[in-house]
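Missing here is one protein chain; the remaining ones are kept as they sit in the complex.
After this line comes chain A, so read on.
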């Protein structure tokens, strides 16, 4: 993996500095995070025939699609796309036969062209073509047929195609984030579940704010969200079904249940339950039933998260005096402490790639950090007064988290690349906390 990354880096340098028509050499470095972002031109996408659709006229959609692709790629930190509206739009015929002479003089190393077409059955087709400007070659192409309501997803899929081809990393733009929308004074904060695309679009509220809601987490099937609610003054876990809008309690009884995470196969919910002042880890079928106890220590065991193959669990415990990270087998056996740096460690979450664990480090400030599952290679990615609760992008390249304000109720959603660069705020209508990044959409 490491060697491959070095290769990519050298390719990136070659691609930026040498013009040779032999092969595609446009690559971006995703490991160092220090190279200059790649200049990529994404002009407005033409349509073969302007036609009104439920998503708007196809000749207007072309610019919006290009802007979404450009925005996704810019947000990744690896690309520098000029504003699509400032670029010369190709004709429909030029989409598959770019004017390389023109683009070669534009300063762009890569070119994304596409088209949008309204189909007879009411769907839209969006074509997406990636070119190496210097090599004058097509690198990849994809077509997406979507209902008009999903027109933005076609742009995200196009951006994922470009990102994947040029970085060698998995896609992540066509995904959603569920989080807690916050408003009101600090001692009477109103908290509502909300869901949006990863770029902040298509935002909607899922609960009405009458009860405090906390820590929503996506299930791998995209259809269910497990979260904690104070409904009826009985803080407990619930499962929200996105299709029906219905929710049901996950675990019956009066005990406090919280800190849920769904297993990678979608069958189990790992969670914490407090009984008589002691908190341990349990698992329960996502359909409910009797919980099975996984830990039995006198300390607080919480924040459990499965490894992507489901065989292991990382969690936090203060059994040794302060909050530290532990790894165990999925059945609770072989519990081993993995964090040994100064300070306290909390909210561990296993990367979908399996190679890293992200956490909140508590010292004078709250910071987001990463380490290997064996505890090595600790690296802190952010530096602020109140960063908490990381959640991985579907490709394990980016983390979202929330940043609480000092001396105020303020809280915002942020993201950061796992190299620690490209920290940026995710726009939300109100304040936000407890983000959970969902899987890549099919």
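Observations
As a working rule, a residue touches a chain if its C-beta (ideal position, glycine included) is under 8 Å from a C-beta of that chain, and two chains touch if they have at least 3 such contacts; residues count from 1.
Convention: contacts and distances are computed from a predicted model.
Only one chain is not pictured, and the protein name UniProt records for it, out of "Peptidoglycan-associated lipoprotein", "Sugar ABC transporter substrate-binding protein", "3-oxoacyl-[acyl-carrier-protein] synthase 1" or "Anti-sigma factor antagonist", is "Peptidoglycan-associated lipoprotein".
The missing chain, though absent from the display, is touched by one residue of A:113, A:360, A:382 or A:428; that residue is A:360.
Touching the chain that is not shown, out of A:89, A:146 or A:212: A:212 (per the contact rule at the top).
Here one chain is not drawn; of A:43, A:114, A:216 or A:303, the residue touching it is A:303. From the options A:76, A:272, A:295 or A:339, the residue with contact to the chain not on display is A:272.
Summary of contacts with the chain left out: across A:55, A:346 or A:399, the touching residue is A:346. The chain not shown here touches chain A at positions 185-189, 191, 212, 214-215, 233-235, 254, 256, 258-259, 272, 274, 276-279, 300, 302-303, 316, 318, 322-323, 346-347, 360, 362, 366, 385-386, 388-389, 404, 406-409, 433-434.
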